[in-house]
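Note that one protein chain is taken out, while the other chains of the complex remain in position.
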Amino acid sequence: MFVSAVPGPGFVPPSTNDFNLPPVFGNSAFTTKPILLVFLSVILISIFFIAAARKAAIVPGKLQFVGESVYAFVRKDLAEEIIGHGFLQFVPFLFTLFTFVLVNNIFGIIPFLQFPAMSHVAFPYVLAGFSYFIFHTIGIKKQGLGKYLKGIAFLPGVPKFAYILLTPIEIATYFLIRPVTLSLRLFANMFAGHLLLLVFIGGGNYMLHDNHLFMKILSPFSFGFGIAMTFFEFMVQCLQAYIITLLSALFIAGALVDEH
Amino acid sequence: MASNEEGALWSILGYLISGLLIWGGIGYGLDHWINPHHHWFLLTGCLLGMGASIYLVWLRFGRE
Partner (left out) sequence: MKGTLNLVGYGLSAIGPAIATGLIFAAYINGVARQPEARSVLQPIAFLGFALAEALALFGLVLAFVL
């Protein structure tokens, strides 16, 4: 075979080091690309929704229509359908979560920005932390601290000795695993997606600059895959923003009903 | 209704992971404490935790 399967000495496969970007300006840890992108997303979202809501009319213009359909999607399809009675007080949180995650994810495929901030695990952890705080507070407020904890730790209709096995699992699920599963899915998808794009684009770039003519001819396939994966990433990014909002809504709904 | 199932699936996964981590972690700790060269407590703990979490899944979602 004329193409070696071992990567050549010049090719550096993308790794986690590609996610530790140097500061854009200055020498501080607070001016790195992800943090600037998060601030940019906040500014963009605020400007967009202020502009969409300022000239609110009965017959909506284009801007107002887009803004209202995003809002209606979160309010009707997520909050009302899942939480049900008393959903209105959670709409602001869910709406903020959805738009924030969506815009930050889509930054991953916009030229020149091209970095999803959520591929740094700290950002999803903080979002999951908000959600965690809210649903536990709601549960304690609604049912009282003792009853809420008892409902979590002791499942009714189980023989007494099984509690030794089951209670640690229940407590760990509610207090340790839930925020982790909530955030890790978003993080892993964004991380893997960005790495995938790096592999295809970086690989295509390396093949194009290789000395063999054969490699040069094959490089457009790698670039083509990179472009196809970019569209695929767009889908994944929207889906992940939807899923983290959906799961937050489900946890809030679970804390609201006292099923135990 | 569909979102209901999605929530159930993720909480099943959460139960399985935490059962494995809690009891497997206790087994791992015992192994380190008693005899660091064998993994018998780890294996016992993993099996015990997995059994307990499948039992828990059956209790929560399996019975009518």
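For clarity, chains are labelled A and B in written order, and residue numbers in each chain start from 1.
We take it that contacts are C-beta pairs under 8 Å (C-beta built on N, C-alpha and C of every residue); 3 or more make two chains touch, one makes a residue touch a chain.
A quick note: this is a predicted structure, and the numbers were derived from the prediction, not measured.
Peer 1: I'd like the shown chains that the missing chain touches, ordered by label.
Peer 2: Result for the missing chain's touching partners among shown chains: B.
Peer 1: Need a quick check: the contact residues on chain B for the chain that isn't drawn.
Peer 2: On the chain B side, contact with the omitted chain comes from 5, 8-9, 12-13, 15-17, 20-21, 24, 28, 39, 42, 46, 50, 53-54, 57-58, 61-64.
Here, only the chains that are shown with their structure count from here on.
Peer 1: Can you give the whole-Å distance between the Cα centres of chain A and chain B?
Peer 2: Here the centre of chain B sits 26 Å away from the centre of chain A.
Peer 1: Using the touch rule from the top, collect the residues of chain B that touch chain A in their complex.
Peer 2: So the residues of chain B touching chain A come out as 3, 6-7, 10-11, 13-15, 17-19, 21-23, 48-49, 52-53, 55-56, 59-60.
Peer 1: Residues of chain A touching chain B in their complex?
Peer 2: Those in contact with chain B are residues 81-82, 155, 157-158, 162, 165-166, 168-170, 172-173, 176-178, 181, 246-247, 250, 254.
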